[in-house]
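A protein chain is absent from this complex, but the other protein chains hold their places.
Note that the chains are named A, B and C in the order they appear, and that numbering of residues resets to 1 at the start of each chain.
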Amino acid sequence: MTISVGIDIGTGAVKTALFRSSGGNYEWLARCNDKIRQRDPLELARKGLDQVLEESGIGEEEVDYIATTGEGENVTFSTGHFYSMTTHGRGAIYLDPEARAVLDMGALHGRAIKIDGLGKVLTYRMTSQCASGSGQFLENISRYLGIPQNEIGDLSKQADNPENVSSICAVLAETDVINMVSRGITAPNILRGIHDSMAGRLAKLLRVIKAGDGVVFLSGGLALDEGLVDSLNAAMKIQKLKLVARNHPDSPYSGAIGAAIWGAFRHEKLNAMAEAS
Amino acid sequence: MSADIQTEVIKEASMLKQKEMIARNYDELTSTAESGRKMVSTFVPGNLNELINCFGMLNNLPEINAINNGMRKKSGAMIMDAERAGHSEDVCTYVKADIGMMSKGNIAPNGKPMPAPDMLLLSYTGCFTFMKWFELLRHEYGCETVMLQVPYTGDGVITDNMRQFVVKQLKEEVIPAMERVSGVKFDIDRLRENLARSAKAEDDLVWVLESAKNVRSPIDAYFGGVYYIGPIFTAFRGTEDAVEYYRLLRGEVEKRIEQGLGPITPEGDMDEERYRLVVEGPPNWTSFREFWKMFYDEGAVVVASTYTKVGGVYDLGFRHDPERPLESLAEYCLGCYTNRNLPSRVELLEKYVNEYQADGLLINSIKSCNSFSAGQLLMMQEIEKRTGKPGAFIETDLVDPRYFSAANVKNRLESYFQMINQKRQSTKVA
Amino acid sequence: MKCYIGIDLGSTTTKAVVMDAGGEVLGRGITNSRSNYDTASRVAKLEAFISTRFTLFHRALEKVSGLQEAQVDRLLENLERHFRLELFLEQLNDLHQTCAVNADDLRYPGQKDRICAVLDVVFQKLAEKLQKLFGPGVRRKSDFFRDLAGSEYMAVAEEASKTMGVFFETLINIYDKSIIDVENRPPNADMAGKFLRALDRVLREEDLTVDPETIKQAIKDVLDVELEESYVVGTGYGRVRLPFSKDHIRSEILCHGLGAHLMYPNTRTVLDIGGQDTKGIQVDSKGIVVNFQMNDRCAAGCGRYLGYIADEMNLGLHELGPMAMKATKAVRINSTCTVFAGAELRDRLALGEKRENIMAGLHRSIILRAMSIISRSGGVTNEFTFTGGVAKNEAAVTELKKLVRENYGDVKINIDPDSIYTGALGGAEFARRAVEQEA
Partner (left out) sequence: MGTESIIARCETLFEDIDFQVVREWKAAQQGRKVVGFMPVYVPEEIIHAAGMLPMGILGGGSDLEVIHGDAFYQSYICRIPRSTVELGITGRLDFLDGMLFPSICDVIRNLSGMWKLMQPKVYARYFDVPQNYQDDVGGVYYQEEMQELRRDLAKLAGHEISDEAILGSIGIYNRHRQLVRDLYALRSAEPWKVPSTEAYLLMRAGMLLPVEEHIEMLKGYLAAVELEDKPRRDNCRVIINGSFCEQPPLNLIKSIEMAGCYVVDDDYMLVNRWLMEEVSTEGDPIRNLADAFLHHSADSAAKYCTKKEEVGQYLLDSVKKNSAEGVIFAAPSFCDPALLERPMLADRMTQHNIPHISFKYAENSGQMQPIREQAGTFADSIKLWS
């Protein structure tokens, strides 16, 4: 039996998951999701660890492996670090065994990851240095329109005539949006336009990794935005991708889950190697 | 939209002739399976149409296909296709439009599929991208590929070494490969005849382009110019068709001068000529009409452009010469606009601004094309310094609609025109 | 009287300048460009007319014998305070009503009464607190209602939500929704009434040596003057969106060039850093633009960049500059992408760099980009003028001065507190010329 903790330090929130595993069975015992809001992420990581320990009633000395992922390379109390695409791939398989590709839609970057049935990463692609079409951008716009984030999805689904968001630059697109409002375009149509343009880019990433067909699992902060999911499905159809996008209520935890599972895996492997020698 | 515009505008004979030539050419290209003719893919700058023609082969120009797809608003999707297939966002969109077109079945404007080329003639003139472009095409087609390296005239002169190198490649690589592919033996006299026809058409072309020196220019040497250079830059140089086209065109322009008319635009004859510009850089194709309109609506006429020299700088005196067939082909390749070094490009622009009495230099900088674009800002500074005329700089792309921001371009153009205007008024007052 | 108006519709702020027939500036007005440019220019114009009235008041009161210069100034300062307060309370009340209406939303079923009760408390407190902003000698953090009301609302609402059992998020949502409506509603028309009521209050407070009625009459006379919109010129980013006809539109480049020339006739180079563009402009001795460069399609390194940073660090725009000024060194920041600014910032913080030093680096990187644009437009030849919103930022200004000196030697550098109005000023002058020079 192995106890492992995965800590995913993202740009917006720190997610922590605690697992008990033995012989390939993974049991998710505790979790914690804390928005960063201008606090020190490293402290939040510690807080997250404490909280899952408390929730599960497990002592820190009983933990075999603490794995960080995301921006957690500098966490001092971790056993090891896995890079985020490694962990999102594994987390996706845990949450949805049918997934063969993962789309991680974070605040600044989008990542498309092609995986096999065991969560092994086959190929991947990230968006570049330019923030056009990022989650952050959507966030700014919704703030501007006075719409809370959890309502974006529903509104976007009500669109009847989505407006094209043309500019490439996120900042210039912001002005585009200002103009749309003044032209009387409704919020749903604007949001859907943005969703469509984001989805187009994300679908392109999937094309680039040759995601094939099957289920794309959505992870990361935007995974639960149903409007984006809709747009994404539409965009994939347009781009002739035979994929279905699916999310899971625990989608935001994929990275932490993956880290915990790989941590356990690594721990067992290291043990086996130690025994062998 | 273009349909209702067309009803207002009378098509001149030359336009009809050109349309007919292009249509016929595409029909020939898409019917090689029946005709058994071979097809060579090659590039506009430094193309060897007269030579290709000697072997009875057809000439297919991927840049022209990309332009066509750009004007028909099809290039955007093609570029995206290529990018999804792993091509970088940063590279020339002609290449991506071409590769995307392939993945969409290589459909020619006449709706029929283009055959695969029998030969790739990499006449690598003035741009490194060409080399990789054809390596990429070879990767797809696997057909015979010949490289014709045209050395860059880094010091602004064509040296004997360069000329001989090109001639030697023609003799030892290009011609044998063409014989091999076409099964036709090379006949230098046929080449000479073609070259003689080229020279004739070139004379008339130069006359037409230089007609813009008239204040109240009868032509637009950029937007209209791209139509005028069509035949000479593409599959028609060296043909009787081209000679005929330029004869007609020259006649029409002569008439316009007599009648005191300005250039033709898609919305009819242009009214007043308010600004005379020299333009450096290729146009944008995806919003060609919209772009053009920004000029003629303001009364701006382009009196000279460098883009119309990419397939040969004829107005500096070069002519294809039947007496020195291979040498003159070599010199033609070596002398194309983008194969000239920057100081020579600056000199040419300076000459244009002065000789065509332009109000200034406008640079349309193309994201795709480093060959054109790298160094243009310095060119602008130099021209401003040498001529005292203001320059302006806009940025668009060839066939990628994502990089044409109408508002942005318009803003800059308007500012530029207003600036010229304001300057004029102040000199008038003074 | 004849008034010539220039309106600069920026991407972040909209500015208006009112000029008289002789070319003298009478008033300036600014507002944030919101989703609606029509409203923005209406409000900016209104603000400029308010400011025009004050100029005219000043002229009128100067003529009243027995009033000292200092007295006039104090009088008008107090008048403005009271006048602003009334406007403010009116808007606050509007916001309250709008919030109450928005509380009746399907999203908060059956909660309306409870929410409204909280809102009543919140707005009561807000009014009390914010009144103080209009006390004598108080410097307000911002000129805009949104900023003034917003920051306090958050604090007050958070407190109230805890004690009264309504979700804080709900209050925020309602606020976000309502503020836009309120902002887009111009104040009600009775300006003269507001001035007079404010004046009454001032006169009550003041201990004057002059007969109050004389003053009142002087003010009334000014209020009776009709301010006629003789010609309006629009410029700036949003100009094409407005119902300006073509000959009422000028390129912002020309307006900035001319505006800078009017302020500093010897200036030859103008740098304008606005919300999403940076312009380098060269003008000749008559204020005519001879060359210009703008940032290309990427908005990296513009004013908006600072906005993102401010949001990221939870600071006001005004606080960035002072923080950067405390730096001991400038951390090199290479990626100037506006949106990535936040990420880079976190990266650096994680590496243990000090906030002040990062801030200095960010400012330096903006100015470096601006320097490139200046260089592109032809460098600095003679007197240099810095305009646009970012000129209000002292750290940016300091860095710019340093770099200009390093690269172009000891040139005179002009920065005017009113430089944000440069474009509008140029516009007004174009408007004036269109009429006065025709004649």
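A few points about this structure:
Going forward, a residue touches a chain if its C-beta (ideal position, glycine included) is under 8 Å from a C-beta of that chain, and two chains touch if they have at least 3 such contacts.
Here the structure is a predicted model, which is why all the values come from computation and not from measurement.
Taking the full assembly into account, the omitted chain touches A, B, C. When the missing chain is restored to the complex, the residue among B:215, B:316 or B:374 that touches it is B:374. Summary of contacts with the chain left out: across C:68, C:188, C:266 or C:407, the touching residue is C:407.
Only one of the listed residues, B:53, B:265, B:365 or B:387, touches the absent chain: B:365. Touching the missing chain, out of C:163, C:334 or C:437, is residue C:334. The chain that is not drawn here is touched, among residues B:32, B:47, B:68 or B:169, by B:169. In the full complex, chain B contacts the hidden chain through residues 85-88, 90-92, 95, 122, 124, 127-129, 131-133, 135-136, 138-139, 142, 145, 147, 149, 151-152, 154-155, 159, 161-162, 164-165, 168-169, 172-173, 341-343, 345-346, 365, 367, 370-371, 373-378, 382, 395. Against the chain not shown here, chain A presents residues 71, 73, 81-86, 109, 120-124, 126, 128-129, 262, 265-266.
Within chain C, the residues in touch with the undisplayed chain are 296-298, 332-335, 340, 343-344, 347, 368-369, 371-373, 375-376, 403, 407.
Criterion: only the chains that are shown with their structure count from here on.
Chain centres were defined as the mean of their Cα atoms; on that basis the chain farthest from chain A turns out to be B.
Centroid to centroid, with C-alpha atoms defining each point, chain A and chain C lie 39 Å apart. Residues of chain A in contact with at least two other chains: 167-168. Shared contact sites, meaning residues of chain B that touch two or more other chains, fall at 403, 405.
Chain A makes touch with chain B in their complex at residues 128, 166-168, 204, 207-208, 239.
On the side of chain B, the complex with chain A involves touching residues 80, 83-86, 89, 402-403, 405. Listed in rising order, the residues of chain C touching chain B in the complex are 240, 250-254, 286, 288-294, 296-297, 376, 378.
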